[in-house]
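A single protein chain has been removed from this complex, and every other one stays in its place.
Entry: chain A
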Amino acid sequence: MAEIRKATGFIDWLDQRLAVNKFIKVMMTEYWIPKNINFLWAMGVVLMVLFMVLIVSGIFLLMYYKPDIKLAFDSVNYTIMQEVEYGWLWRHMHGVAASAIFLVIYIHMFTGIYYGSYKKGREVIWLTGMALFGMFSAEAFSGYMLPWGQMSYWAAQVITNLFGGIPVIGDALVIWIRGDFLVADATLTRFFMLHVLLLPLVILLLIAVHFYSLRMPHVNNQDSEEFDFDVESKKYLDGKKVESKVVPFWPVFLSKDFFVVGVALTIFFYLVCFHFDFAMDPINFEPANNMKTPPHIYPEWYFLWSYEVLRGFFFDIAGVPAMKIGLAAFGFANVIFMLLPFLDRNPMHTAPAHKRPAFFIWFWLLLIDMIVLTVYGKLPPTGNNAWVGFGATIVFLALFILLPIITKMEANCKCNNGGCK
């Protein structure tokens, strides 16, 4: 054991036992952030704040929620909403944050894609980020079914049925996941466990790895400029703050983040207080009924694009049933973003999309296509809607098949230094 001397103060006492000064340096005051990054880089901190909101509001909801199919609906819609003081606040904060967090995740994700932050040394950040997206999806879905309304129930029915598409073991797997022949009490209690314990634990762990994986390659910047963090940080520490290209995370960079978080929270609480219903489906205010399907089933807005890919194929092709093609396309859509660092075969550039002409077009086509999928995912899949959905699904699949080809062409192009600038 190191020699412990008499402490000069409380911080010193802690420092001798926990190395807090070193920790603060590594995590905050000497964690260097490039200067030329815009507000889109603040989305990570916004996500962290929204996640804290979800945890705190979730804890308060958990104290009154009853995971039992006979009690769940009333414990939410009567006890929490009518009886518990400020229960409505926690519920609306929880519901709105669950929806808002996905909007910010998508902005965070597309910022990463636009600025090429998923490749060249930053693959692990991208992979853990996409793993987080998957866990948040599971977390959102398992939470969505807890109020045991009609839409919750049928969402659970449809999502658990998806596993029936897996060859050979499918049907048995569905029964195993549900713990019953239908979505029932056993299903509710196990999804409750996943929602309040297992998935949040995994998410917290993944967030830690996601942050840690940022330390070696450092944060990318708007111009994808390469510079030596050691040299730039030395300039800053020597007092040449204007000349240095970096600033410390704390207090300089976070002051900007706090501003963005402030704006985000203003919008958030405006929604919580005045437009909380956008995160609440009217059908979910009807108790679950396993003998009556609502006329039109759709997921929350953030899953609509992949839902539309799932149902985009509505006819059989070459003897393969439409359902199997849909499931395969759905599986493809859910793993393909994960593979992005390896599909982009231009190894040179972490350059922003506006400096890569072909990739720039690819990026906007992808974004527009996902918006089209989202819009049509909400509409009934009949007539022309079905064909638009089919077309947008084909475009989505084609874009990811084309990505390796266009980025390879870009890398081979000698004309302007590898397709850039």
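Going forward, contacts are C-beta pairs under 8 Å (C-beta built on N, C-alpha and C of every residue); 3 or more make two chains touch, one makes a residue touch a chain; residues count from 1.
We adopt the following convention: contacts and distances are computed from a predicted model.
Only one chain is not pictured, and the protein name UniProt records for it, out of "Quinol-cytochrome c reductase iron-sulfur subunit", "Penicillin-binding protein 2", "NuoH-like protein" or "Sarcosine oxidase subunit beta", is "Quinol-cytochrome c reductase iron-sulfur subunit". Taking the complete complex into account, A:157 is the one of A:157, A:244, A:284 or A:306 that touches the chain left out.
Touching the chain that is not shown, out of A:35, A:218, A:235 or A:324: A:324 (per the contact rule at the top). Residue-wise, the contact with the chain that is not shown comes from A:175, picked out of A:89, A:175 or A:402. Among A:32, A:73 or A:313, the one in contact with the hidden chain is A:313.
Residues of chain A that touch the chain left out of the display are 154, 157-158, 161-162, 164, 175-182, 184, 186, 190, 290-297, 311, 313-314, 321-324, 326, 380-382, 386.
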